[in-house]
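With one protein chain held back, the other chains of the complex are shown just where they sit.
Chain nomenclature is as follows: A and B, assigned in order of appearance, with residue numbering initiated at 1 for each chain independently.
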Amino acid sequence: MFSELIHMIFSQDFLASCIRLATPLLLAAMGGIFSERSGVLFLGLEGFMLMGAFFGFLGSYYLGAVQGIILAVLFNMIIALVYAFCTVTLAVDQVVVSVSVNILGLGITGAFSRVLFGAHTQQLMGQRLMAVAIPGLSSIPIIGVLFRQNPFTYIAYILVPVVYIIFFKTNWGLKIRAVGENPKAAETMGIKVHKIRYISILWASAFAAIGGASQTIGDLGLFVDNMIAGKGYIGFAAIILGRFHPLYTALTVFFFGIVDAFQLNLQAMGSSIPYQFPLMMPYLLTLIAFLIAGSGVAPKAWGDPYILEE
Amino acid sequence: MKEKLRELLQWSRLRTVVIPVIGVLIGMLVGSLVIVNKDRSLFTVMGQLFYGAFGNLNNFSQSLVFAIPLGFTGLAIALSYSAGIFNIGAEGQLQLAALATAVVATSGFLESSPLLLPVVLICGMIMGALWALLPGILKAYKGFNEIVVTMLLNYVAILLVSFFLQGPLKAEGAYYPQTDAFPDTALLHKVIRGYTLHQGIWVFILMVVIVWVILYKTTFGFKIRAVGFNPEGALYAGIDYRKILVLSMLVSGALAGLAGSVEVLGVHRRLMEGFSPGYGYDAIAVALLANLNPVGIIFSSFFFGALRNAASGLQIDFGIPVSFIYIIQALAIIFVIAAQGMPRFFRRLKRRLQNV
């Protein structure tokens, strides 16, 4: 059994499943970082991902894969506007609003899917974005498998360095970081704090949508009730563990992908361990990681509503 | 007498009731719109909802049955949030409490004694409290976000219960993951024969009274609410803010645990997988709409229990998804909480328009 495990881990397939499983979270987390860095808690990641998954499926079922992505993003951004209005303009408790978004997500996706598709959505397949092999790169031994993935994964690959560049090399990123640390100081420099936060939240919701859609359009092709199953919370935790830095967060998310792939393979191997325990691993590990690594230093203005003085 | 009436009718008092009610109505309107189609108009839907909730004695009794666990978890969240800590771990706490209850109930311990019932209830409360201890300590002493910790623990708890039900505790020859039936002495029996309402309702009412007394009549509750309102001021006044946070999580966990225990002892009479359709999450709406007041929770838990009951009926009869009640909950919460920020928003808007 042990040797089987070793064999499994060091196989190409394992690497492939790691990156495949990490993709949704990678996309969502890269988006979530924007909101978090600008000082707004983005606990609603779970709900946004779920809605992204569903509306992605919806679009791909009736129209097509790309249209599905667009629909998911649009819908999420509308909800994100409401979210931003409550947290930024009205400056009410960000935690409560986030949790409401998650509940709303469950409600909207569950209700719509039943109404439109009846009770057995898992039997319906929408249009999928199939895996595309990148010529040249995909022929590299072992790592090549990283380039025989879904377009969503490629988006994720590109997104990580892009987000890094935006944050640390552009004026826009500088403004976001400033707003998250010390909104009052940013205001004295002429920066419109509220505008930056709104845009960050919209961006975060868009990528949460794409992340969620990657599960339905990219991976499974079907929608299951509550399919995000807490991954949004893991994503939120990953951002904190990754110290709000795109590269470390990406690494953390990838690590969780490894854990996920591991536990899935464990189940598939038909080992005698009851399936619940492997399934628990991602959650437990996140918790343990939290305990060890601590919550680090969040942007100083994290979670504080910024009230404009008059 | 007139003075008392006038005092009650003050807007500041009224708004704690009026705003949630409006929020719920808006939520229901939008939620119902989702399921309206050519076969059923808005009125039919609303009408069916009402009938399903209170149309006849059976339905009414079932609404109460759904309300009971919501009431317990609602109390749990209300208590913890009064101290400023958001216990969404209620779902996990109630699952594990139900597990603990099942373990003791099916173990043969005290099988023929009437003491079994209180014992299993207490086991449930202890289990719930324990599961809430970690997030409480982490928040109080390390400032960890309690939402993430409790949510993660929720998933772990549900999986643990699933494991036990499919493994060690599984009843002989059962097709569905569930334990053996509980002995009679452990059960919460029906209040009136023929109707689903069980003795758990008395436990609930007792807990409402206890929580109300704790919050408003004891020094402990005094300190809890002080910490919730103004942690700085409380610290300055000599209140040990961290100890209060942990203790309030313990009590909150115990209450959530009761939800699970009571549910399996009164409704299912055994522990079955999936016995909770998410009571721990519904409770968020229950608590927030009741403005964290135990008495208000009686009403909001009944409302959401009735809603769930009616929605289940709609699902069985017409295939309408139960999930739409989540839409109602979410919109109601958002409305209530947005209403808090509205006064300041309008003031700023007014000033902005004046300056132009």
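To be clear about the criterion, contacts are C-beta pairs under 8 Å (C-beta built on N, C-alpha and C of every residue); 3 or more make two chains touch, one makes a residue touch a chain.
In this text, contacts and distances are computed from a predicted model.
Colleague: Pick, from "Heme-copper oxidase subunit III", "Carboxymuconolactone decarboxylase family protein", "Helix-turn-helix transcriptional regulator" or "ABC transporter related protein", the protein name that UniProt gives for the chain of this complex that is not shown.
Modeller: "ABC transporter related protein"
Colleague: Who touches the missing chain here, B:198, B:223 or B:269?
Modeller: Touches the omitted chain: B:223.
Colleague: Sort through A:8, A:124, A:174 or A:251 and give me the one touching the missing partner chain.
Modeller: Of the listed residues, the one touching the omitted chain is A:174.
Colleague: To test your reading of the contact rule: which positions on subunit A touch the chain that is missing from view?
Modeller: Here the touching residues of subunit A are 169-175, 177-178, 181-182, 184-191, 300, 309-310.
Colleague: Residues of subunit B in contact with the chain that isn't shown?
Modeller: 217-220, 222-223, 225-226, 229-230, 232-239, 355
Rule of thumb we're sticking to: only the chains that are shown with their structure count from here on.
Colleague: Once you find the CA centre of subunit A and the CA centre of subunit B, what distance in Å lies between them?
Modeller: 29
Colleague: In the complex formed with subunit B, which residues of subunit A make contact?
Modeller: Touching subunit B from subunit A are residues 43, 82, 85-86, 89-93, 95-101, 103-104, 106-115, 118-119, 225, 229-230, 233-234, 236-237, 240, 274, 276-277, 279-280, 283-284, 286-287, 290-291, 294-295, 307-308, 310.
Colleague: What residues of subunit B sit close enough to touch subunit A in their complex?
Modeller: Per the stated touch rule, the residues are 31, 34-35, 37, 86, 88, 138, 142-145, 147-149, 151-156, 159-160, 162-163, 166-167, 281, 284-285, 288, 319-331, 333-334, 337-338, 340-342, 344-345, 348, 351.
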